[in-house]
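Missing here is one protein chain; the remaining ones are kept as they sit in the complex.
Moving on to chain A:
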Amino acid sequence: MFMKSIITAAALAVTVGAASAADISGAGATFPFPIYAKWADAYKKDTGNGLNYQSIGSGAGIKQIRAKTVTFGATDAPLKPEELDKDGLAQFPMVMGGIVAVINLDGVKPGDFHIDGPTLADIYLGKITKWNDPKLKALNPKLNLPDLAIVPIHRADGSGTTFNFTYYLGEVSPDWKEKVGVATTVDWPGGIGAKGNDGVANNVATTKGAIGYVEYAYAKQNKLTHASMLNKAGKTVEPTLEAFQAAAANADWTKNAGFYQILANQPGEKSWPMTAATFILMYKKPVNVAASNDALSFFKWSYEKGGQMAADLDYIPMPDNVVKLVETMWAKDIAQK
């Protein structure tokens, strides 16, 4: 009798614990962290519910959701439909943004430095090693480029930003595709490895002659010098919301199961070549349904009210028709009871 009452009490405690509003837990990509943090802050003020998001990198986010230690995982490298099915995961895009090349050269202002995809690939392949290389001079006739070693900085951890960056380099440079490949961690031909988007931003900021790639918000927050890029149409574009949007407008989200879609190297005169979407991973049959529903409410709120906040940080909110598709998928695929 005594044992039984203890067990009942314990069971009661567990249900109460689950029902009370614990923070929503998620982990993964560092690329969308600035906007997730902003949304979480506003969401807490609006509803009283908090979000605990650890920006540990896309690779780690996928690993955490597979280990079921978090309610949702976040990744910029979308999982293929067959990978999703294997683990019973649902995947949907949350927000889009741009990856920019950032440099550290005295006297060069943001946007002044121009570069195209194949040249960027050659820098990371170690074929172009000096800032006054003829190829860079040809792209930048107006700049007085110094006789200084280029320090290429890349991610040392598994990263969706790296995935999108290497995907783009693979699209524009056959050499890159063959020698290095496309993945969240690759065998870098040279350069310096740093952890996280913030780590790359920091290393570029403190290293003379450095070049790196980060999500645009990190370039802005750290006041780094971004490069302008030549896109697929051969036009020079600056990383702006319009340029990201132009690239995103090409996306056909209905084409692939699990919203699998990569936005790099899109056609269009105004398209920013290194645009990317970032994704959320959740279980179709969650262990803790209440927590899963809490997370879905947060995402729904973010889709509805987070658009302006996203635009303020130069992220692109998902278009309404895509949000509808995502919400239909939630209703169909993710168990909410």
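The rule is simple: a residue touches a chain if its C-beta (ideal position, glycine included) is under 8 Å from a C-beta of that chain, and two chains touch if they have at least 3 such contacts; residues count from 1.
Going forward, contacts and distances are computed from a predicted model.
Missing chain, UniProt name from the options "Protocatechuate 3,4-dioxygenase subunit alpha", "Cell division topological specificity factor", "NADH-quinone oxidoreductase subunit E" or "Phosphate transport system permease protein": "Phosphate transport system permease protein". Considering the whole complex, the residue from A:88, A:181 or A:267 that touches the absent chain is A:181. In the complete complex, the hidden chain is touched by one of A:24, A:62 or A:84, namely A:62.
Per the touch definition above, the residue from A:68, A:86 or A:208 contacting the chain not shown is A:208. Among A:81, A:193 or A:268, only A:193 touches the chain left out of the display.
On the side of chain A, the interface with the absent chain consists of residues 56-63, 129, 149-151, 156-158, 181-195, 203, 206-208, using the contact rule stated above.
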